[in-house]
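Apart from one protein chain that is not included, each protein chain of the complex appears where it belongs.
Just so it is clear, A, B and C label the chains in written order, and each chain counts residues from 1 on its own.
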């Protein structure tokens, strides 16, 4: 009934509030008296609590709006034209409207993880009890850095996580409310609210991931987490194939358990797409990872799955149509994604199996994961033999199909990346399928081309078919998501990161909406691994990283260790594991620098911003979740770089390195306000090319607190990469070389020439104990 | 820290879960063992719990989508063209996308009230304590029908309301999550989720209103609630004028309290706009109601307010710009609407007053209502004398202004109602201001015309000025919001309503986005009052109803009683008071028909749908709140009629009276499935004209359970109105006359002719004990 | 610097599918003539929209017989006031709902219409209903005779001045009245 159902019964209870007889009370929260850390100033911050901090950041990094639409249609006063200096009927202007949409997107994103966390937690509480301990990572005391920091509580059991979620839900509703027509009037306030949503998102993700890690036996921060297999080739198509798509592993866990209990694991293949795949492989490395979101259609079209189980988030909404075409039954398992299917949660499993296997229904909704497990396995065993041999068309038919192409270009116009589909059609007409095959790596699998095609050509199937031989061999190792970073690892790398000797922590995260294929993600990753940055990764990006091999046939997971250390490639796991990435930054401030975490958001964010050279990279960022995850990074002072499609997030947060007055900090030692140079230059940045991105990421790792040695290391990488890609020296070195000791020795001469051209002198840029917070000044001079 | 801060200390506690020493626990909930009503099947329903019920309704009332945009731009895969049979990059189609936007709108709407309720409740808990009793209405035991029905709990104190809000917040986050890119794939499932949001909204509204009624001394369901004054003319401009805009009365309460405590009430005028005005007048009838949302700009432009206090919701987002122009300081009081102002919550009040009065700052943000009270009053007393004499331009200047008009028509194109602004300009050039004055009643005050004008003519000011003499005299009585309907009233009218002898309950609610002025609302209202329907009203509509007088100078509040009875005009109050309207319908099922409420949603909705002739009318519905309020009505089986702008809500829920198979119900007496005719014909309906609306509202009051006498009464009104406006007999009488006894005696002949034309016969339409729920069948024949 | 919209309200921005502009009145007339089941729908503003026949209601009256005529809102009363029978009364919402149903029998039970001509509506309301039909009644052809461009119709008049519009309308009606 109530979600908090632990009751105590008393015959008589006397307390400060009076005497009660025959009373039942429910325990809301058992307080933890043992945490010696004093409470910081902002536990459970409300919408406005951190507004001043946000405004400091947004003053430096002013939003540059690129409206994705000129109109607003959110209420019946509209549509309103907001171009130029026009205002809507509610009084809003273009900047306000764009930031309002950003807020809505971030709320949807954060809600998605929060709802996921709530569902996960409710289920695990039921299964494992309120007092199931949180065991998140080996050698780790700081189990939940985001929760400690934001909420000011230290969760010890599953139950304690409810406090964090209650808070997040309350705040998200406040934020959604602020998006109502006619209310907030200031775009910077909307941006601040979007930051708030982002911060909440990291708390929610943390709840989701640490609860599943603690109870389901996922790796506990193990750098040597096992390898799993990824790709079409990893699936043994001679067995019945279950394909699980989505982001919530619970139904898949019960499928795996059912397979185990019934000793069927060897008989049935189970593979996942998107984050469910990550979490399945964390649960059992024998489950296969098929690929990122962009592979959904291709994999289905290839005719491989015999049954599809969908949970939530990042599903194609047309999955029923695709599955129907191929006679593949679908089991939906989440109230959030019912797909119009009949709710069979309360039916007899065998009756459901019968209906699915006979084709009497093409899909069912089953909310109970246990029942999903049983029905899925039983159904696939019945369905697979019947489907055997069902194939898509042959290569010969491909040219026939191509022959019906009218060369009308509608497909190319609809393609988000303008891929040369028509050229491929023309070649295919003449039997040359290589141009089609070449599209395989570039296509994001969105099917807009097919939708636009007047003769309904199955363009994705054609691409897949043309590349079939290569596809079927595709099989790559990937280290399964390890979860959090251990406290001991933080202790080791804290100093080199803060002093700049490890040049930076680069987080390769986010979706698969790449401008030119997933290979770019592997390319960026390798560049930084070779340079001994720490690279952390998650989600679709972690998969795409696996999918490139070097000449020796090795991929990056094989070549680099899974340790959170220089040159380590750390797959944390699914989207919700992103909380461990911000968590690591927070832990550096806490464990290495001994800053208090508890309800102490501003100080920690100020620390990270000025000292920890972490940069997020979401090259194919697509979703509202990516928007809110990024917003959570910004509030913590972590810049984020996205690919060109990321400009559709409607605004970038850009610093002006040419404005000296924008880069003043307090010196915490004496309160003096000093110029520290434009580091980091931007907070949110869309790069036009991979090369531009690599150089910008490198530059964004610079922080005011870098030691001379650290700055020199960072400048070395920056200059080296800039020269390689731009063919010349950067023109802003005078903003980053503070003292002569910052100059990398090997590049001394050319740097000095560049500096002289800019009238550089040593006095301009300070190396203080930097802070944006007046109150962090220890002593006034 | 935690919002639930009642702690109990124990030296030692032994319980089922173990023995604790030195423990502090927080009481989550004290269970109510006394409620003898058994728990129904669906307490705290989750997203999918009532899906089957929704699908029954949506099967009858299929959404007819009218896309407000052909594209989707919600993620970086977009924009996607969704016209025709195209799908977006996530696989969504046009119906899915439109319903997804509807879901987002309803979530924003419900979040707005939920956030409001949370803010209100947190504040009142702090002020009045957890155990403050809920005293909602005189002669009333069912204090919270929506909460009882949905949550299955019976709240007794403020604290109990938190359980309801916790639940609503959790669910809203689930719903927002479902709007994420690539997930739900079925438009009917999106619609069902929108219904869920609507249901949650009514719970949240109820929390907000019953908590303020119980603690702040608002009228407790008093039919004789006092009259207040409404209109420009109600303000004594010789005094300093405070204008409060928004929807959350807390800051205004503290302003009034401060005025009282300092014996200043007579010295200062305080007036409100929008729902804050309602709630201020409920708190103290001496505070004035200026008008609905559409009057914001006009009233400010008239130069009347000396200080503006804004809280939340339905503010113009350009309020700072308008206030700045006139040198009127602004105090923002909500984290949801910070307007970019400096946060002075923690500053010395006198320092703030000094800065505002001197003009050093043009506005401040103060989150603490007490401090708002003090600062507001002190500031207005300082500011008003300085502003004295500040006027807008004179009538002469009006023609000068008009002279600079280029007659370019941009304003008319931008005007949502295509008002003849250019004609007014032309006349004004020649000194005839009457066409301008005539716009006063038609203009919704949106300022889109001004925004579009290339020479920046202050068109709204010109309209206001031309009508100034009339405006300044405008002063109307309005009965202040009485809150809930008393149980005793329900007991009296339950039977006549269910049997159809009171022809219907018409709820005139919602915003002021009228197609042709607010007079239409008064006109509709009077039509139904004259016919002895019960008319309930709230929000902006309740104000517009006040603003029309008959030849004797009386308005409807003067002519009709405030009783919930035939011919009564019941102003329930502000937007959150809308929960009392659904509450009344629920109470009819409970108190009159003795159906259990507790967690028994489907049965009660089924009851209301088949028996209670209630219709919601939101002639000027504008906002996301209106969308979710309406959705809450639909799920309860209450149809809603909107004005033509309401079509921008993107879809109507339309029945097909020509399809007999759509109107089959179970007869609860014997389980037989019988045809009952298309009653009510539609669930959501946009009327093109007022006349069409009046007739449709009348028709929608018909329900399958009407007695012959009741149906005859309803048909009388329907036919009478139809003939008056359409000039002929309705052509669908054969669908509504079940037996000859249904035929109104006075119209017998012409009806029989009409029926004969349609081959009507008595056997076709049944009069069962109607239900859509299989399980309500008592005995199978 | 940039081009302003010159075509009606700013709300009219349409999506990728946009109405053809009717090149000349005769084209409308011949589309109607060629249609198997053409329907003219006149809206609530028809009683106050001036045409060369008086108001739009009067123009619609001329066309009865050439096509099925329906009136929305309570507009049928205007026809009845003029003692004109044979005009079907249906609300705009009900009409939109039925036009998207391929199985609807029409007013005479003979089947769905293949061409629907709209006139006399508030701009935004027509815009919305036409957009519902554009996506959900893809086989239906729609013509808007509104004085401002209606992008969501299959065919629309361009925006024009009052007098010009009156002429165009008259020409359409006259052409229709001619023997084939």
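Everything below uses one rule, namely that contacts are C-beta pairs under 8 Å (C-beta built on N, C-alpha and C of every residue); 3 or more make two chains touch, one makes a residue touch a chain.
Keep in mind it's a predicted model, so treat the numbers as computed, not measured.
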>> Considering the complete complex, identify which of A:185, A:198, A:231 or A:515 is in touch with the unshown chain.
In response: A:515
>> Considering the complete complex, identify which of A:35, A:128, A:265 or A:725 is in touch with the unshown chain.
In response: A:725
> Of the listed residues A:185, A:599, A:620 or A:644, which contacts the missing chain in the full complex?
Replying inline: A:644
> Just one of A:47, A:89, A:275 or A:452 touches the chain that is missing; which is it?
Replying inline: A:452
> Which residues does chain A use to touch the chain missing from this display?
Replying inline: 62, 64-71, 81-85, 94-95, 410, 413-414, 416, 418, 452, 515, 644-645, 647-648, 652, 654, 656, 658, 682, 685-689, 691-692, 695-696, 725-728, 731
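Basically, only the chains that are shown with their structure count from here on.
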> What is the distance, in whole Å, between the centres of chain A and chain C, each centre taken as the mean of its C-alpha atoms?
Replying inline: 50
> Per the centroid of Cα atoms for each chain, what is the distance between chain A and chain B, given in Å?
Replying inline: 39
>> Using Cα averages as centroids, what's the distance between chain B and chain C in whole Å?
In response: 35
>> Where in chain A do residues touch two or more of the other chains?
In response: 71, 78-81
> Mind pulling the chain C residues that touch 2 or more other chains?
Replying inline: 10-11
